[in-house]
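Okay, structure first, notes after.
Heads up, one of the protein chains got dropped from this complex, but the rest are sitting where they should.
The block that comes next holds chain A.
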Amino acid sequence: MSELTQELKAKIITQLNLEDLTVDDLDDHTPLFGDGLGLDSIDALELIVMLDKSYGIKLSDPKEGRKVFETVQTMADFIEANRK
């Protein structure tokens, strides 16, 4: 799981151009949206594309996305449970 969270952090930083962050700066439990990392709706779309491209997981229900994208850890849990 730790390997997956590290991999996810690297992908998030690259995909969302979080130039000032390194993998070590990003905690597994930091909220990605709102007061945490401060991501926005376009970032959410980028993360949906990333899940599909990198892990073959399609996220069609926006309500589901709210929970899945809460933190790096929740994303990793979701990927582990749904990876094809």
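Criterion: contacts are C-beta pairs under 8 Å (C-beta built on N, C-alpha and C of every residue); 3 or more make two chains touch, one makes a residue touch a chain; residues count from 1.
Quick note on the criterion: contacts and distances are computed from a predicted model.
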### Summary
In UniProt, the chain not displayed here, chosen among "Dihydroxyacetone kinase DhaL subunit", "NitT/TauT family transport system permease protein", "Beta-ketoacyl synthase, N-terminal domain" or "Iron ABC transporter ATP-binding protein", goes by "Beta-ketoacyl synthase, N-terminal domain"
### Summary
Contacting the left-out chain: of A:25, A:52 or A:80, that is A:52
### On chain A, residues whose C-beta touches the chain left out of the figure
15-20, 38, 42, 45-46, 49, 52-53
